[in-house]
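Sharing a structure with you now.
Note that one protein chain of the assembly has been removed; the remaining protein chains are unaltered in position.
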Amino acid sequence: MSEFFKEIPKIQYEGPGSKNPLAFKYYNPEEMVGGKKMKDHLRFSVAYWHSFCGAGADPFGVGTMIRPWDDIADPMEKARARVRGAFELFDKLGIEYFCFHDRDIAPEADTLTETNKRLDEIVQLMKEHMKATGVQLLWGTACLFTHPRYVHGASTSCNADVFAFSAAQVKKAMELTHELNGLGYTFWGGREGYDTLINTDMKLELENMARFLHMATDYKKEIGFKGQFYIEPKPKEPTKHQYDFDAATIIGFLRANGLDKDFKLNIEANHATLAGHTPEHELRMARINGLLGSVDANEGDLLLGWDTDHLPTDVYNTTLIMYEILQAGGFATGGLNFDAKLRRPSFEPVDLFHGHIAGMDAFAVGLKAAHKLLQDGPIENFIAERYSSYKSGVGADIVNNKVGFKELEQYALDHGPIQNGSGREEMLKSIITQYILESR
Amino acid sequence: MSEFFKEIPKIQYEGPGSKNPLAFKYYNPEEMVGGKKMKDHLRFSVAYWHSFCGAGADPFGVGTMIRPWDDIADPMEKARARVRGAFELFDKLGIEYFCFHDRDIAPEADTLTETNKRLDEIVQLMKEHMKATGVQLLWGTACLFTHPRYVHGASTSCNADVFAFSAAQVKKAMELTHELNGLGYTFWGGREGYDTLINTDMKLELENMARFLHMATDYKKEIGFKGQFYIEPKPKEPTKHQYDFDAATIIGFLRANGLDKDFKLNIEANHATLAGHTPEHELRMARINGLLGSVDANEGDLLLGWDTDHLPTDVYNTTLIMYEILQAGGFATGGLNFDAKLRRPSFEPVDLFHGHIAGMDAFAVGLKAAHKLLQDGPIENFIAERYSSYKSGVGADIVNNKVGFKELEQYALDHGPIQNGSGREEMLKSIITQYILESR
Amino acid sequence: MSEFFKEIPKIQYEGPGSKNPLAFKYYNPEEMVGGKKMKDHLRFSVAYWHSFCGAGADPFGVGTMIRPWDDIADPMEKARARVRGAFELFDKLGIEYFCFHDRDIAPEADTLTETNKRLDEIVQLMKEHMKATGVQLLWGTACLFTHPRYVHGASTSCNADVFAFSAAQVKKAMELTHELNGLGYTFWGGREGYDTLINTDMKLELENMARFLHMATDYKKEIGFKGQFYIEPKPKEPTKHQYDFDAATIIGFLRANGLDKDFKLNIEANHATLAGHTPEHELRMARINGLLGSVDANEGDLLLGWDTDHLPTDVYNTTLIMYEILQAGGFATGGLNFDAKLRRPSFEPVDLFHGHIAGMDAFAVGLKAAHKLLQDGPIENFIAERYSSYKSGVGADIVNNKVGFKELEQYALDHGPIQNGSGREEMLKSIITQYILESR
Partner (left out) sequence: MSEFFKEIPKIQYEGPGSKNPLAFKYYNPEEMVGGKKMKDHLRFSVAYWHSFCGAGADPFGVGTMIRPWDDIADPMEKARARVRGAFELFDKLGIEYFCFHDRDIAPEADTLTETNKRLDEIVQLMKEHMKATGVQLLWGTACLFTHPRYVHGASTSCNADVFAFSAAQVKKAMELTHELNGLGYTFWGGREGYDTLINTDMKLELENMARFLHMATDYKKEIGFKGQFYIEPKPKEPTKHQYDFDAATIIGFLRANGLDKDFKLNIEANHATLAGHTPEHELRMARINGLLGSVDANEGDLLLGWDTDHLPTDVYNTTLIMYEILQAGGFATGGLNFDAKLRRPSFEPVDLFHGHIAGMDAFAVGLKAAHKLLQDGPIENFIAERYSSYKSGVGADIVNNKVGFKELEQYALDHGPIQNGSGREEMLKSIITQYILESR
């Protein structure tokens, strides 16, 4: 079968000195970092929607992307071509995972029955490619936001028929994910929120959202799907307010509805910043609650107020993400899914490779810096010392719940002025830069 | 005793046609709205810190405010003068509630013992004024953020001695609130958060925050204080991240720590917008979770990224706040506390009156518009109709948990294309404007 | 010819008490305000792109809008239907102006020659409708941002062929505007900016932008087009940075390039807030520089970071806009063009009417409040008094350039402590609310 990306060779590691744009400078998949291969730490995944379906349209312009399958008119033939192109790209980049929405892989037909048939066909094709290559499905999902029927939401629609259709669509997407031995299944509620509170029954919508997730959990058991369920925070866009606002909001929601045993979080860097948080904050929040699952690896432009989904190139960003991942013991079922798109002016096929190489190199640097930081411990040792007052004396009594306000008041009355130590933020930041620069 | 604000008369209601800046145009305290006096709906409160202690300093300039007690050198004499001035202002504005931090009413002394004596003295003075006037304490609180000892937080400090001191301070503040028959006690964690994650043990800090609130709850029972505990969200400022980020975050935190029976939320408009939410969103979130307690009534400048704490003058803001309050059945223990400060250039004593008159008039308009909107029902009727599909058929089955993914898939397969109706946002917004303009 | 909006009657003024959603409550076109008809103050215009072409797509979903011409397959037949629908809407709303881009009215064909023929045909059709109804073209413009050829900008493209094509397109759009006796022609540089500075020759791009505008000015003279040229600020979106960032930036650019005699500004509310300004700031900046031309009347959501283009419904916004317009002596060639779109969930044809009624009513209220404020003078009198120190003494000397640093130092040394007066922001804001509520 002929190649789609003929001019692109298999991307090789050439090291930091290479001037070859189609080579890795830092990502060396088989290199051992702390007893594990780089590729097994990072578990890179390609996002089917951006890389194979994204056209480069924006609110003021139509698509610009040039893709090898552009001239194929028949939608199913195009869908098949995309599968072939995808696996060629996975192979050339050495990427072992991917993620997709149902509607990415097969276009919706006139009826649900027909749509599902189309899905079945493409899934069989994918299965063959996966078997042949060893590439795995990191997670599957259903697109419950593009079609006009979802204009008021999916499980939170004011229209019960839409809730029902959403259920049908997720049911099928879960079955397909199961069929492909997907390691996970993700819920991103792109329109689960509101555009204006003045026409919204927020209470019913939140209850229905919980109902929907319980139905999914029940069905998961019924079909014996063992993959991990993820839920992905985003505060806004496309809607004014999305119920899965951020990690803390979702964690509260899952617990309030008895769903916290069944879900983990899929954290996206750009969604974090849209919510006013750093990506590492969201990861930390998920981690300390035992709910860190997977990562949508990208980068936002903090001077822009929308989801720009840049390919990640900032090594501070990748270092701080990997720092949290390594502290969580590494990925279990999750990975680094490049939920990232090329800039609209980066429309040539080769840019797909430039973009992913940039992201993979940036995460390789981040992994090594984070690993070395944890190995040497300049940050963790500082923190341990900083909170050491809780290890003994009144601090230990507090932590062990042995004292109350009266005992503490007495302690305060008995002790002189309080001595605090510096937080040393500037010194610590300087250390992080040094580790980034020196840990390669 | 001589007046401090001699040139200011008791502010009277003169009606919408009045050109007298020192008169109410819309706030008519005794006027009945839906069977209740306007003043009993609104329960206005003055914030002691802004109105009697705030000097008008900002990060680039010292204080500008001219206050009658400026020339008093002795700190306790000044503290007594402020009490007198406060009650004069309450009387002239016809405001029946106030709120304070411990450190607002009496300055910290060299030792905790001495500091607490100072507090006792001022509280006795306040008690006399309250008895004489009938003015009540809406809520008290402790200032755990101004003093350098709180540089790393209070209950979330890395220093156990600071935790202990915070406990002592809150214990005393609760006792004083109890002594004054305060209707509530508020927790705002101004430095309960972090400046940088790289020196922070977030897990321990969150656990300690919960421990602290449990201790407070225990002590409340011990002393028999019956007032309502409130917790107040704010996402950031002064710290980079505050743990009480927004209503959803706090609700999750309270539930996770078994504290949700003991606390309600105190929602501030400007804190809402700093978190990326409308004030009505935060109120709605609190309301549908049964946790709506009280309101810090102010207004932010959405083009500025810090807490501007404007006196509220926008009648859309006040209408949407009162709409949520009325839907919650009105205030129980809470009220509208003007946690708002005059602009630095509004430094004359009379501006204190202009500012509060502006706020009270704006809320009077908002109350009447919200009341009429609920009475006539254009919004609620639209919502009821919009979600009516959940009242019967498959919608009722969903709400009653009678169906799962399989039944819903079958339903979707059996039914044709979905019909949605318009959300009518523009029409509904136009109706709200009309009600604001016509409900006075 | 059959109606497109059969169910919609001609919209009538029914007054503030009306509960008819398809009636004006405040906009009474023939009512005199300060010696001029309301409609002649406001000069409402419909934006062809949003109202007749906008489909309701967003970055996460396809179009939702239901329009009477949806089923017409032939693009030119659809274009003709849109013209008919547009004039029906103008008539039913009583709107006397409209604005369009070349590509709104006729779809691009395979060649420029063919494209221009299509434009000629539709323009002739429009001309007939305009003659029959008296509706006028407020301004025309060219769409230099949707087509992939503009991916790197138009006059600021790195590709000279794109500069040439842009010139051809603007030339034609100017000719068509002239043919329709357009009152103005607008330049909005949607992609005149950059996505990243690291691949950009900003100096050349800015010079080329100026060259382009000079060519337009030359060609305007050549064809004898007497309409007003406008340039419209927007800081970002779709690009990261747009050269026409805000009013101050454009004014500086026009002056630096000798173009300030040939252009005025077209100010859009939502673009103002994206740049961190209030709409009234942008209008004031244009006004005091003698460059206030026209207004794109809409409203942003300040909690969202993109151009939401809401129909304007906030009467504070409309009052402050009309305050600036009236102070500028009213519109000369300009008007209030509703560059605003229905929310994606407001997809029914009737919402087009609800949205425009909402906007027209809001501006009617704003006009009357602004007129009364200027008539009575509470704001302007306060300002005159506030700056009165520049009318005599040292202030007059300063303004008349009679003194320098040495004289002013001597004055400062000779005079005692400075007395300032309050800025009275809260009182003034309260007055504005009162005027809005009472001026109808």
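Here are a few things to note about the model shown:
First chain written, first letter: the chains are A, B and C, and each begins at residue 1.
Here is the rule we use: contacts are C-beta pairs under 8 Å (C-beta built on N, C-alpha and C of every residue); 3 or more make two chains touch, one makes a residue touch a chain.
Remember, predicted model here, so these are calculated numbers, not experimental data.
When the full complex is taken into account, the listed residue touching the unshown chain is B:T146, out of B:T146, B:N257 or B:T333. Contact with the undisplayed chain is limited, among A:A362, A:I383, A:I398 or A:A412, to A:A362.
Touch with the chain that is not drawn comes from one residue among C:F163, C:W188, C:F263 or C:W306, which is C:F163. Residue-level contact of subunit B with the missing chain is found at 58-64, 145-148, 150-152, 190-191, 195-196, 236-238, 240, 274, 301, 303-307, 343-345, 347.
The chain not displayed touches subunit A at residues 16-17, 21, 25-26, 273, 276-278, 302-303, 311, 313-316, 342-343, 345-348, 350-351, 354-355, 357-358, 361-362, 365, 420-427, 429-431, 433-434, 436-438, 440.
Listed for subunit C, the residues touching the missing chain in the whole complex are 112-113, 148-149, 151-152, 157-165, 167-172, 195-204, 206-208, 211, 215-216, 218-219, 235-236, 241, 245-246, 248-249, 251-253, 255-256, 275-278, 280-281, 284-285, 288, 379, 382-383, 386-387, 389-390, 393-395, 398-399, 401, 404-406, 408-409, 411-413, 415, 418-421, 423-425, 428-429, 432.
The rule is simple: only the chains that are shown with their structure count from here on.
The distance from the centre of subunit A to the centre of subunit B, with each centre set as the mean of the Cα atoms, comes to 36 Å.
Chain geometry summary: the mean Cα position of subunit A and that of subunit C are 40 Å apart. Looking at subunit A, one finds that residues 148, 151-152, 195-196, 236 touch two or more other chains.
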